[in-house]
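Every protein chain of the complex appears in place save one, which is left out.
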Amino acid sequence: MLKVELLAITPSAERLIEEAGRTCYLSFDKTGEDSDKRFIRMIIKNGHHSVLEHASATFRIIGGSRSFTHQIVRHRMASFSQQSQRYVDERDFSVVTPDSISANPAALEIFNGVMERCREAYKKLKEMDVRKEDARFVLPNAVTSEIVVTANFREWRLIIGTRTEKNAQWEIRKICGLILAELAKRAPTVFEDMK
Amino acid sequence: MLKVELLAITPSAERLIEEAGRTCYLSFDKTGEDSDKRFIRMIIKNGHHSVLEHASATFRIIGGSRSFTHQIVRHRMASFSQQSQRYVDERDFSVVTPDSISANPAALEIFNGVMERCREAYKKLKEMDVRKEDARFVLPNAVTSEIVVTANFREWRLIIGTRTEKNAQWEIRKICGLILAELAKRAPTVFEDMK
Amino acid sequence: MLKVELLAITPSAERLIEEAGRTCYLSFDKTGEDSDKRFIRMIIKNGHHSVLEHASATFRIIGGSRSFTHQIVRHRMASFSQQSQRYVDERDFSVVTPDSISANPAALEIFNGVMERCREAYKKLKEMDVRKEDARFVLPNAVTSEIVVTANFREWRLIIGTRTEKNAQWEIRKICGLILAELAKRAPTVFEDMK
Partner (left out) sequence: MLKVELLAITPSAERLIEEAGRTCYLSFDKTGEDSDKRFIRMIIKNGHHSVLEHASATFRIIGGSRSFTHQIVRHRMASFSQQSQRYVDERDFSVVTPDSISANPAALEIFNGVMERCREAYKKLKEMDVRKEDARFVLPNAVTSEIVVTANFREWRLIIGTRTEKNAQWEIRKICGLILAELAKRAPTVFEDMK
């Protein structure tokens, strides 16, 4: 089951963004109730997005496939710690089944069959003392891989913007949608225009 | 006066690093009292520094010169919001005086003289309605520029490592020394080997 | 005098972009006369800009001020080698005079006066054996600083796009305009939409 869990977020993130951003103008005298929200709306409108980099959020994503992780790690300003198939024994791997397959009983039978075949092969190779880093060559893309992702708010806006477009792949869209929902609760002014 | 102020730091940063880093090995069962410290020492020793990227800290640096800021902004994985001479009126600028100059009365007189001359020129240009972004061309490197810097712990280690070397410039060495002192209090296991 | 000189550019850059980009689709069979131009127009239109990163260009910029260099070095995916005021003797520095100042004789007199005062102070400090890295604190922003900048084509598009906007500062706008003119000659399909 897919699960997106917020592990950490900058405390008082929107206040921090204001505090940092007002440095550019030395306009600290304009700070007051709700001034952070006005400030953030202004910098987003003006394209002064670098100020959003001072706050960040860390998510643990459980139940994404290796297809998903291979895509997400391309984002340069983010940081990743990912379940390693070199170090983790994958005998009990879980899989992601695409909707187009689970909706079609014949396709699902083929899919489940090949998953079991991969699992057996992996087990047998392990029993023959093949190392994990080599046995994993038989593991399919569908296998899940846990990953922790930290990014600053500007980068999360870029990731979410790119990966929720209609041409993006369904799995990364779904995951980025869950991340956006969480961020929009925690830092509503920064993310409200993306929903 | 130089002042380095911690504005924000990831809460329970060392625990977060452990939580994120154990994802690579799915070794969450090894978590316990002080396990974060052992884990962090291990990854630093093994060179697995990417895990340190999940935690970050934000500093406000007041009283650094434009010479200093021009150096610090070269660090790519860090984020900056800096007092802009295009937007801030600099009539009352402060300056950084190098020790080699303040220790020498004749040099200091020359230095102070030229600072006042620059200030007068700036004021007169402003009175002639020259815009701030053009009047600033007469401001010297000694003028201070407030800056807020956010970096993750891996990047802080790299910045501090590079900028406190004996060949580094004295101002950035001093500032990075103050940052290290603060970080070593807040995340001692991550920074203890750098002191 | 401002001078922007192309030092290096990826040979057959547009062909390389096509060769690299077709890897995504294994569509090498579509390669033919002018197919690179069609391919590049398609990826720019579709927002698949990462393919443009395979080609790059290096410029030497002579006659830009330290105000300009402090801005340009903020671009993360670019590479910089800049005249160092720690290592270069600046007794014979050149300056950039903003148009708003050179157009106003009274302003120009103030400006030139302060430049000479800075130069004298720098010389005297040097004669007192103050090190270059400390004497430079009296140098104004107007002082020129030679810089060599390498960036890939995607990054040049981002730099030029941001820095030629109407709100950008006049000096960086002018320099980025000269860079764009050169790039549009050398890789016309990549840069034609930016003019």
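The chains carry the letters A, B and C, assigned in the order they are written, with residues numbered from 1 in each.
Rule of thumb we're sticking to: contacts are C-beta pairs under 8 Å (C-beta built on N, C-alpha and C of every residue); 3 or more make two chains touch, one makes a residue touch a chain.
This one's a predicted model, so the numbers in the text were calculated from it and none came from an experiment.
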Of A:Lys3, A:Arg38 or A:His70, the residue touching the omitted chain is A:His70
Among C:Glu120, C:Glu133, C:Glu146 or C:Glu182, contact with the omitted chain is made only by C:Glu146
Out of C:Ser50, C:Thr97, C:Asn112 or C:Gln169, the sole contact with the unshown chain comes from C:Ser50
It is residues of chain C that touch the chain not shown, namely 7-8, 10-12, 16, 19-21, 23-26, 50-51, 53-56, 58, 60, 77, 79-84, 87-88, 146-148, 150, 152
It is residues of chain A that touch the chain not shown, namely 65-67, 69-70, 73-74, 76, 80, 85-86, 95-98, 100-101, 104, 106-107, 110-111, 113-115, 117-118, 121, 124-125, 128, 130-131, 133-134, 136-142, 169-170
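Assume only the chains that are shown with their structure count from here on.
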Given that chain A and chain C share one sequence, their CA atoms superpose after a rotation (degrees, nearest 5) of 180
Taking shared numbers over all numbers used, above half giving same and below half different, the chain A and chain B interface sides are same
Rounded to the nearest Å, the gap separating the Cα centres of chain B and chain C is 25
By the touch definition above, chain B meets two or more other chains at residues 80
